[in-house]
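Note that this complex is displayed minus one protein chain, with the remaining chains in position.
As written, the chain order gives the labels A and B, with residue 1 at the start of each chain.
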Amino acid sequence: MYLIYALFSLTLMGMAFGYLLGIAARHFKVEDNPLAEKIEALMPGSQCGQCGYPGCRPAAEALVAGEAPPTLCPPGGRALAEQLANLLSLELDLSGVDDHLPMVAQVDETLCIGCCRCYKVCPTDALVGASKMIHVVVADACIACGKCVDVCPTECLKLHPVRPTLKTWRWPKPLLAGA
Amino acid sequence: MWKPYLSMLFKPGTIRGGVHPEPRKEATANLTIETAFPLPSILYLALQQHVGKAAEPVVRVGDRVLKGQLIAVSQGNVSAPLHAPTSGVIADIMDFPSAHPSALPTPTILLETDGLDEWREGIEEIDPFTLSAEEICARVGAAGVVGMGGAAFPSRVKLNLGRERRIETLIINGGECEPYLTCDDRLMQERAEAIVDGIRIMMRGLQCQQSIIGIEDNKLDAIEAMRRAVAPWASQMAVAVLPSLYPMGWDKQMIRYLTGLEVPAGGRATDIGVLMHNVGTAYAVHEAIRYQKPLISRVVTVSGGAVARPRNVEAPLGTPLSALLDFCGYQPERKARLILGGPMMGEALPHANLPLVKGAAGILALSVEEVSASDAKSCIRCSRCVTACPVGLLPLEMMSRIRAGQLESALKFGLKDCISCGSCSYVCPSEIPLVHYFKYANGELMAQQQAKHKSEQTRKLADERQARLERVRQEAAAQAAARKAQALAQAEARKAAQAAKASQSARSAETQTVESAS
Partner (left out) sequence: MKPVLSAPFKNASEEHAAIMDKVMLALLPATVIGLFVFGWPAVFLFLITLLSAIGWEAVCLRLAGRPIRSTLADHSALLTGWLLAISLPPWAPWWIGVLGGFIAIVVGKQVYGGLGQNLFNPAMLARVALLVSFPLEMTTWTPATLLGDGQPGFGAAWDIFLGQTIPDGYSGATSIGYLKTELSRGKMLPAIASEGDYNLGLNLIGLERGSLGETSAIALLSGGIWLLRQKVISWEIPVSLLLTVAVLAGVAVVLDPMHQPGIGFHLGSGGMLLFAFFIATDYVTSPNTRVGQMVFGAGCGALVFIIRTWGAYPEGIAFAILLMNSLTPLIDHYIRPRIYGRDFKGQPLEMEGKP
């Protein structure tokens, strides 16, 4: 008999406390706007649009809302994906990231007609040139977003993988078979 | 507050950690250096054989050069020039595979030798002790001398730094703790007087009065030879016998053992009044200053189970490693690993068609029995790696953090202080490639830093672009406003003029009517 009393009362208390906790969670919920700002600060800020969102702020908000994976930003690469995953405590699937080598845009000088359409869309001003003059890409500033490739009428702009040099070579992660 | 206690720990003679790999030096330690190595037909001289900025060529394809002639100049302060190892014609200046595990291309000058071995002018012997300290340091730099122990750091920079910091002791590193390597040993046995001369020249260049030559106790003949050579200057120079241990040749370990002081983290040896140079560097300084001959060749140990006649060979820089190996009876079918340097810290090369560089102390072709190649097993936390680490790190903790992807927390256990000596990997019973993890982690952290830097740069560029567009917009708006204001002003002026004319004609009309009326 006492066992049934004990079970009953404890179950009732558990349910009551759980209900109270639920009310508290909803009532005292903290707006996570600061989180979106923090994420935006981590991003490259070039508003290139490669993630599919119209800029870094909307992408940050999508991340906070949980609509986008932390690997959404190609220019940010693996480093950014890891930081975002850490910040948001998300699962990180790096299989799609960094499979491609870093890219840079290059002008094929035989095809450039100097129409000046490309530098107007470059988010980092990495294209230099004047009307009727051959344009050139400043490789250090180029983030390989691809916008210039889209607008070029003669298709003289293409994205090429950056060739690995002795200076950019890094030790790969050791492979461990089994444990 | 800690200083008095720490100084109690800093007694001379302290060693921490270290391992005892089999020396395997018997094959080459008792053979003289081979000086009659046949000249290869082409020498491949990489423009980057040193730490710092690559040298820039000053010759063109087709130029004929003499032995010892300058063919590339140093760029900036931390750099070293390059000289032709023999006479010949510049065949090409191109990207050629580098002596590196990746064998990625690096700018290289190809020198087609003509067999004449004709020296340039100006290689008479001079008295180094008539030169000033600054002059000596400058000439060391002009001769392209870099650290010959493997680090290949431009020696002029170190000498200048030592002179400015007024160091008290020059320590000469005759440790050579890596297995197989005996080039420094033979150099000390055969050319002790030249090395001592080089040391004295360096002391003059540094303006320091004292030097110690540290030699491991497994090189008794070298100790004897060096002792005899320093005897005339026994008040200033001494030979210190070090216990045979790997890594005794690690500069900071040797400094602590000999002086009792530790180089502070992030600092340099000059901060505590010492400077260290390799015996090979001392020899190169002797050649460069007394005989005005630049650094164009080096002694390299060719050894390993896949080499039939292992030997120390004095070969010109740029020699294809395959030529060196063939000279010593290379048996490619027995080779399991090709190593530049020693087995503990050297680099595995993918093939032997790569050139000899200034920092190459050894070329090893190891057979299957001489390498370990098992799969790594799980860590059993035996902490042998902790006991072996000469720096005092916790390799097992760093490794488990790196495996889990937590590179930042690996830093807490001392990742930045790791010298990649390999002692931890050597003793690990689970055969975990610990040093590989640390090299990977350091590279990854650097890449993350660079990526962050690039992100910040991109953001700055994007902001500047926005600012520029804003400026353009504002200027356009200002111009439009100015034009509008000007137009308005003109319109106002015209209206005023019209009004003035109208009133004037009205007044003249009035006077006319008045006149006609009277």
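The rule we apply is simple: a residue touches a chain if its C-beta (ideal position, glycine included) is under 8 Å from a C-beta of that chain, and two chains touch if they have at least 3 such contacts.
Source: prediction; values computed, not measured.
J.: Considering the complete complex, which visible chains touch the unshown chain?
T.: A, B
J.: Kindly state which of the options B:A29, B:M188 or B:V435 is in contact with the chain not pictured.
T.: In the complete complex, the chain left out is touched by residue B:V435.
J.: Please identify which residue in B:L31, B:V58 or B:C382 touches the non-displayed chain.
T.: Once the missing chain is taken into account, the touching residue is B:C382.
J.: Any idea which of B:A46, B:A142, B:A222 or B:M344 touches the chain not displayed?
T.: B:M344
J.: Return the single residue from B:I272, B:V313 or B:C328 that touches the missing chain.
T.: With B:I272, B:V313 or B:C328 as choices, the missing chain is touched by B:I272.
J.: Even though one chain is hidden, which residues of chain B still touch it in the full complex?
T.: With respect to the unshown chain, the touching residues of chain B are 2-3, 6, 16, 19, 21, 101-102, 165-166, 179, 252, 256, 262-267, 270-273, 337, 339, 341, 343-348, 350, 366, 370-372, 374, 377-383, 386-387, 389-394, 396-397, 413-414, 417, 420, 422, 425-431, 433, 435-436, 439.
J.: Against the chain that's been left off, what residues of chain A make contact? List them.
T.: Counting only chain A, the missing chain is touched by 171-172, 174-175, 178-179.
Note that in this section only the chains that are shown with their structure count from here on.
J.: Using the average of all C-alpha atoms in each chain as its centre, how far is it in Å between chain A and chain B?
T.: 36
J.: What residues on chain A touch chain B, complex-wise?
T.: 42-47, 75-77, 79-80, 82, 122-126, 140-141, 143, 164-166, 169-174, 176-179
J.: Taking the touch rule as given, give the residues of chain B at its contact with chain A in the complex, in rising order.
T.: Residue positions touching the partner: 48, 98, 100, 102, 104-106, 375-378, 403, 405, 432-433, 436-437, 439-440, 443-444, 446-448, 451-452, 454-455, 457-459, 461-465, 468.
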